[in-house]
Each structure stands twice: as structure tokens, then as C-alpha cells.
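For this depiction, one protein chain was excluded, whereas all remaining protein chains were kept in their positions.
Each chain gets a letter, A and B, in the order it is written, and its residues are counted from 1.
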Amino acid sequence: MTTRTDFNSLPRQPVPRLVLSPRRILSDVLSRGGVESIIPFLALSATVIGIVIATDGYFAASNLRNLAQYSADGGLVILAMLIVVAVGGLDLSVGSSFAMSAFVALYGFHILGLPVPAVLALSMGSGLLVGMVNGVLAGFIGCGALLTTLGTMITVRGIFTLASQAQLVDIASSARMDDLWDWVGFERVLTLPIGFWVLAVVAVLVFVMFRQTRFGWHILAVGGNRKAARNGGIGVRRTIFAAYALAGLIVGIAGFLFAARQNSIAADTGIGMEFFVLTALVVGLGGFVPGRGAVVSVLLGFATIYILNNVMVNSGYRGDFVQLAMGSIILVILAIDVRFRKNRHRLLASSYLDPVALRVAPVQGMDGMMPDQIAPALAAATVLGAGRVDGPEDVLLDDAGNLYCGTRDGRILRLAAPDFIQVSELAKIGGRPLGLAFDAAGRIVACVAGMGLVRVTMAGEVALLTDQTSRSLFSVQDDTAIRMADDLEIAPDGVIYFTDASKRHDIENWGMDLLEARPNGRLISHDPRSGKTRTVCDNLIFPNGVCVTHDGKYLLVASTWACSILIFDLANLAAGPRVFLSGLPGYPDNINRASDGGYWVALAGMRNPVIDAAMTLPGVRRRMSKQVPPTNWLFGNLNIGGVLKLDAAGAIVQALWDAPDGPLYMITSMREHKGALYLGGVTNDKIGRLDLPGADAGWTGAGSYRAKG
Amino acid sequence: MLNFNKWLLGLTLAASVAFGGAALAQSKTAGKKVIFVPITMGISLTEAWVKRMREHAELGGYTIDIKDAAFNTGVMSELLASAISEKPDVLVVHNPTVQLLARQIKQAEAEGIKVVQMNLQSNQPSTAFVGANWDRIGREIAEDIVKECGAGSGKSGKVAIIPGQLTAADSVIMNEAAFKVFAESPEIEVVSNQASDWDPEKARQITATVLQQNPDLCAIFGHWDVHTMGAGKAVQDAGLADQVLVYATGGGDDVACKAIEDGILDREWSYDADGQGRDAATMIDLILQGVATADGSMMVVDSPLKVIKAGDGYDASLCFKP
Partner (left out) sequence: MFFRRKITAPPALTLEGALGPNDRLDRAPAIAVPSPQAMCLADGALLVSSGQNVLRLTRWGDAPQVWHRFDTAVTALASHGDRVAVGLGTELAVLEAGDQVPWPAPQARSIADLLFLSGDELAVVDPGYGPDQPILSLAPWDDVARGQVLGIRAGGEARQIAQGLHCPMGMVAEGQSLLITELDRARIVDATGKVRLAGLPGYAGRLCRTARGYALACLSRRDPLIEFLKTEPAFVRLMKDSIAPQHWIAPRTSPGFAHDLPITLGATRLHGAIKPWAPSFSYGLVIELDATLMPTGSAHSRANGLRHAISDVCDWNGDLIALSRASGEILNLGAA
């Protein structure tokens, strides 16, 4: 009855080293966060390429320096606008505030004769003041952003006009020179103008602010959903105020840079700037989207618009024509961008499911045992904990006969022996607890989908053992995180072997993995002594239940969609899996030891000729996923299944089917304990108990491991 | 008739250049590069200049590129920066203010680019200036206003000044000259001095307001005819066309004469844009041939003035057809 001699004669299971698919790469790229900036980036690239082709030396170093010099203040204002838009506002007053800051700077420099740092402070103060007024009105008083900033735009413009009319001639005829002033306006550091460096620094700061700081997160939260942010304890009004004030401050810096560079202002300074900035913002964000701090996208959008405008003006096109052309080009970019954003999830959805042909071996070894040939044995099972356990994927019994199971809401429950009526919570883990096992110290180790491997003591203390493994080669997506830890087994040496059923689909969408039929899963080991986690075998087809053979030398791993059971040699894992059993009549889930030296295999669902045929036609499944609503997708029949009993050599010796109308169905786990079989189902709300006449009434699963271990 | 004469003159000039020293002049100017950065194109002033400049460029075999700032001062300094990067032989600039481009003009001259300032000068002297004598215009108009509105005229003596931009050269210099004249005539009162940004609509609004506050206004001194026409419309709308004298300066195209015929403007000191174009083009030719003052000081071409007045002495031929 030992399998050792058999192992080398079993057929090898080929496992791909590398899974490459253009559709998958596309979908991985699309699901990355950075893809948001792809259209602004492409627009900028197209603009640059177009200009390189159409002009002669536009991108010469000298002109690039000009661009860097003159775009800096606009770029700063864009960042200011981004902050305000991110918080869910709008700032039309940027142009006026910008002009005012520039005026204040010139006034301070030429009329008051202040030192340059004081001029900078004055300028920033001017911007800050306007920002604060906006912030008080829009944030604290709650006036609409549009009207508030329209008001400040007109008011500040009025003050600017009055003040500049009075002072401009004096400013224009001032002869004051200052080295620092000229340095800010014209000097270069590392070949690039000061203004550019200021923009770069501010951009990095804003980027970091949105990414890393509490304030930045608060801005995004308020912009994303004001109500939710308030309920989340964020000071919404304070955040809005601070965002406007910060934006004002940045506008002040921009005004100062402008003043230092131009050394003059005109009545039209900053006029139309708000629209230019909004256009760039909209191109960068693909619309007017609050709650997004996409600094890079927005700067790309700005660069696109700026360069476009600049090149056309430079090429000597007439001003009105430039505006017309700009308008049309922006509309085109926007149309594409909005379209892309709108359809990105659709594109992602349509490319995310990337099925391959899977030919499942025909059903074998089931003669006389199929559901239509014998009575459904599980119809006679006793129902335990009905309605009190939500989704017991795995069931586990301790020596005292207490029953443990995970639930859909992330808890581990204990059903007390002997009658299992008293249900109590052992621990609240979160995630989706699936496979369970006892370690040598009597603690429960659980596979938790969405988390990883978790250890729970009998006192209910929860400890995370591991949540990531080594990254596989050439993966676009970071696949180090364990996505769907499914079932585990602890080998005699204490190493935990567990399956990550799908690296690609979450527990909510595990059905997609069937339709894809790709080797998306992996077998992982975790050594609690060293704390090291490593991938034992990557690219398995939905590896599910794991069981160490009775002799402790091999590891059985169920491959659900392949309807087969693989076997690994624990002494030589690198040799890869061989096929222990194939051609199962359904989809195997957990595997557990039986008292007679054989194994129980849970069949979560049954194959049928139609789905078997569809599995060989990936194109049909892909088109189905696009054209048919998900609820109508052809699927494995998970409404009916059962339990198979295997002997030690892997021959099917018994089949226990559930009745088509319940109460048990989609059996995902079973444990033999003292002459009875306990059955769990991942979508059921009950546990079954079936007496096994003739089984060893003293045998327990936990005991069988201790005897060897 | 005048136009025909001009054309003849041009032809003879061209012929003489072609047969005479043409070969010599062209060898010096051929292949050179000139960039013109106007405040805006699409107005008769700059269009008239460019027309003449292009004619000369064709004859001289050099290129002339236009970078149109379209009334945007921010864009303009940027355009000038990129123009400087292109290292032309001559750069023609049209300063919107005396200050805006001063630094860049200095920078361009330092890099060996000859800068011709066109009609509106900056604080910064350069190789050449071609344009109106604003001091003289300001003084003459002010004196005319004093004569019409001052002591003994029986009028209020109230004058509204409507500059384009307060810091533009014409306004700075004309205002200075005019206020000097007005200072000597205490009966003249300047009731408004608000810039129109060269926008007729804005000038109209300013004037309408001024007229409401000062129904006895005597004269309007508009610094540029294009926007002053807006002021003249406001005067007409107020029914005060007979009472208010509208003064303007400008390039003197036929639109200005039409405005005078229609009573929108009363008197225009024209600096003849067409003639200025010729002057500028000639200056460019000369600079390209290496002409400079001995001491490196600025060469100045003072545009001859034509005074176009409504009334008996009105002469439509003083205006040019663009």
C-alpha cells in the first residue's frame, strides 16, 4: 500500500516555466495604475514627434532652455489648480492672483526697493492671501467654487488694474538692478533655468504630498467623496481651505518667477491663464476629475499644450489661427483620452480574460459509481450548524471532537462537541479563510484568501505567517503577494505547503479562473522556523487541496480545472509533479486522509460534456465573456458534486454524491473523524456529518499526522 | 495719383538698384536672416510694415520670419527668447512696453544680433530705432488741445487721455510731453488717463463712463487710432460729436480717413505706416550691409508726420491704402 515505488512510474505533469501571452501583457499593463497617464503621454509623444518631423531644430538645446524658462510659471499654476481640483474645487482666480503676485513683486522690488527674499515673501503672501480668501469662502462658508473664484478673479483683477495703472509707469522707468533678481530671472543652474528647478522641486513636493502625506490623502479623500471623507473623520472644510491656501501660495511663487524674469507686467498679464491651465489639466486628467492627484499626467498634459502652442506661435502662424488649431487639437486629444478612460475598464475586461484550450482527460475509473447509477449517499447526511456558518470551505476537528471552520466574513468558528449546537467565534481574521490545519503545537494554521497564511491559537490570537513569496520571472504585475491561499498541509518536518490557487483572480472572481483555464496558480512552501516562503512550483492549473500521503513522503495536490490530482516527491520537489490521478468526474477541491490508508477527495462540482467541449475552445469563452452578461456565462456545474474515496494507490473505490436538491452541494472539504465524515461547502451555510459504517471509530485526522510526525 | 507716383518711384528705385549697385548690395544681404516680433499681426500698421519688409527681403535675398505675439505680452517675451536662440542677423521688435523686452534686447545685442526697435522703443537702446517722434506728437496734439479747449476757447478745458498701455513707449512719451504742455495751461484738466489695452471696446466703455461724469468734455486724446475709434463711437452715441474733439495718432491707413469722414475721429497725427515700412526695410538693408554709427549709438529714423484734420482742409490722399 505504499506509493513510493509507484512515483517514478507515474506520468509526468508538464508545467510551463513561463506563461507569455500578448493579451495578458496588455491587460497587466492596463491594470497598472500608471496607465492613466498613457494618453497624455502618447499625446505628448505624438506632438514631439510631429514637431521633430515638421520643424528644423525646434528641440535644440537653446530652445529647450527657453521652453524650460518660460513654462515654469505656467507649470506651477497647473500644480496649484491640480491641488484645488483634487479637493473637488476649481480656481478661476489663478490668472488674477498670478498677475497680482507679479505686480506685488515688481512693486516691492522697484518701488519699495526691498531685498529679493523679501520680494519673494511678499509675492507668496499675495498669492496666499487670495488663496485664503478663496479657501474661507469655498471651504468654511461653503460658497460654490465656481462663483467664489469667479468673484475673486474679478475682484483681484480689478485691484490689479487699479494698482498697476497707478504704478506701472514708475515701475517701468525704475532702473533698479539686483544680481539676485537677475539670477532668479535669467541665470541657469546645470544648464537649466532657475524657474525650471523651482517647478521641478514643487512638482516633486506635490507628488510626494499626494502620495505620502496625510494632508495629500485627505485632499484626495475629500475630492473623491466629500461625504465619505467627513464620515471618515477628515476635517473637510479645513482641508478645502488648506488646499486653496496652498494653491494660492504656489501661484504666488509663480508670480514672483514671472516678475523676476519679465521685470515687467502688462494689463494682460495672467489673462486667460485659468483657461489655459484648465485645458492642460483636462488634457492631463482626461476630464475634470476631482480626487485625483495625478501630478505626472497633468504635467504631461501641460507640456503637450504648451509645446503645441509654442511651436505654432513660433512658426509664425497668426494668433487667431493658433487658437483655432489649438482648440481642435485639444478636442481631439480629449476625445481620445476620455474615450480611453471610459473604455479602459472595458478594454481591460475584454483583454483580462485570456482563455487557453484545456483538454481534460475523459472520465475514468467511475464505472457503476456515477450519480445516475447509484443513490446519492450524502442525502442521508446530518446537517450541523445550519444557517450559523457562512461558507465553511474547510472543516477541521480537534482531539476533543470540536469542529472548526472558516466563514465568508473572515472568522474562524468553533462548533462545540458533541452535538455541535454551540457555535462560538475562535478568531476574527478578515479576508476569506479557506484551508485549515493543526500544527504540531495544536494551533490552527489557515489559508486566508486575500491575506496569506495565518496562524490562530486556541486562545484566538492571530498571527500572519506570510503574505508574499518570490516574484516570478518576467511578470508585468508584481505577483509576490499571495492572492488566493487555498489549502495547506504541514509536512512531517514542519514545513507548511500551501496552494495559491490563482495569482490572477480574486476570491470573488475565482470563477473567471475556470473560464481562463490557464495555469495561474502555484504551490508555495513556508518554513515557520526560518520564516522563509518560496514558490515550490509555479504555473499550476488552480492548485487546490493539498495532502501529505500517509507515509509522509509525498504531497498530493488537487488541480481543480484539470480534474486531476498531482503528486510531488517531498524529498525532491524540484523534479516537479507527476499525475497521481486524472479523469475525475468533477472538480476536485480538498484532499484529506482516510482511516483505511486511502484519501477522500471533495468534488466541488461536476463536469459535463458541454463545458468539457467549451474548455477546448478558448475563443468561444473569450467572446462569451465579452458578449454575454457574466451571470449567463457557461460555467462548471457547482450545484452538484460529492466526495470520492481513493485507495492508497489512487484508484477510486467509493463515490458519495449529494442529492440534486441538497441539503449539501459544492462539497469543498471533508474530514474523517472517529467513524464519521464531516463535510464543508464554500457557498453553503451548513456542515454535513455522514456516518461511515465500518470505518475505524478511533481514527482521527489530527492523530494520523502525529503518529508519523 | 499718389499711389501711382509711389509705384513709379518704387519701380525706378528697383530698376536703379537692379542695374546699379544691386550685385554688391545683394551679395552682402543674401542668405541672411531677419526675424520680426510684432505685438500682433492682422492690423494695418504691422501688416503695412511687413509688406514693405518682405519686398525688400525678396530684393535683397534675405529671409524674414514673423513671430506673431497676438497681443499677448507673456507670449511675446517668450517668442523673443526663441527668436534670439535662432540667432538671426537682425531682430525687429515692436515693444509693447518700454520695459518688457529691454533685458532681452540687451541680451540680443550682446550676442551680436542687431536689434531694430519698431515705432515703440524700450528703455534699452539698440542698433536702430525706426518710428514716430512721440515727444513731438504728444506736444503738438497737446498744443492743439490747448488751442481748442484752453483759455479763450469758451470750452471746459476737460481732456480725457486714452493710452494703449500706460507703459508703452508712445503713451509714456506722449503723456510726458502732453502733461508738460498742459502744465503751462492751468485751464486744461485731464479728467481721465486710463489705458484701453489697445482694445476699441474697452476704450468705448472708458469714454462712455468719462462722458457720463463729464458731459462737458472738450477733447479726447487717444494714443492710437484703432482703439480711439471706440472712444469716438462712444462720443457719437452720446450725441456729443460736435462738442468733443477726438484726437488720435496712427499709421494713417484709409480706415483712419474713413473714421474722420464719418466723424468718429476729428484729428489724426499720422506717422504713415507705409512709409515706416519702407524706412524699416531700408534700415534692415543697411544694417545687413554693415552700416552702423561710428560710436555704436542708436541710429534713429524719425517718421515724417502727416496731420489729417476733419473740416475744410481735409485731404483723403493723406491716408494710404494698405
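We take it that contacts are C-beta pairs under 8 Å (C-beta built on N, C-alpha and C of every residue); 3 or more make two chains touch, one makes a residue touch a chain.
The model shown is predicted, which means the values in this text are computed figures rather than measured ones.
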Next on the checklist: In the complete complex, the chain left out here touches which of the visible ones?
Outcome noted: A
Item to check | Contacting the left-out chain in the complete assembly, out of A:Gly410, A:Gly511 or A:Gly675 | outcome: A:Gly511
Checklist entry - Which of A:Leu413, A:Leu465 or A:Leu638 touches the chain that is not shown? => result A:Leu638
Checklist entry - Where the complex has a chain not shown, which of A:Ala61, A:Val628 or A:Val653 is the residue touching it? => result A:Val628
Checklist outcome for this item: From A:Gly75, A:Pro193, A:Pro290 or A:Pro371, the answer for touching the chain not displayed is A:Pro371
Checklist entry - Of the residues A:His218, A:Arg483, A:His550 or A:Lys686, which one touches the chain left out of the display? => result A:Lys686
Next on the checklist: Counting contacts across the full complex, list the positions on chain A that touch the omitted chain.
Outcome noted: 336, 339-340, 343, 346-347, 350, 370-372, 387, 390, 511, 585-586, 606, 608-611, 613-614, 616-617, 619-620, 623-624, 627-641, 657, 660-663, 665-666, 683-686
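The rule is short, and it goes like this: only the chains that are shown with their structure count from here on.
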Checklist outcome for this item: CA centroids of chain A and chain B: separation to the nearest Å works out as 64
Item to check | Complex interface listing, chain B residues touching chain A | outcome: 40-42, 65-75, 77-79, 81-82, 85, 96-100, 102-103, 107, 123, 165-167, 172, 175, 194-195, 197
Item to check | Contacting residues of chain A [partner chain B, same complex] | outcome: 60, 62-63, 65-66, 69-70, 164-165, 168-169, 171-173, 185-186, 258, 261-264, 266-269, 310, 313-314, 316-320, 322-323
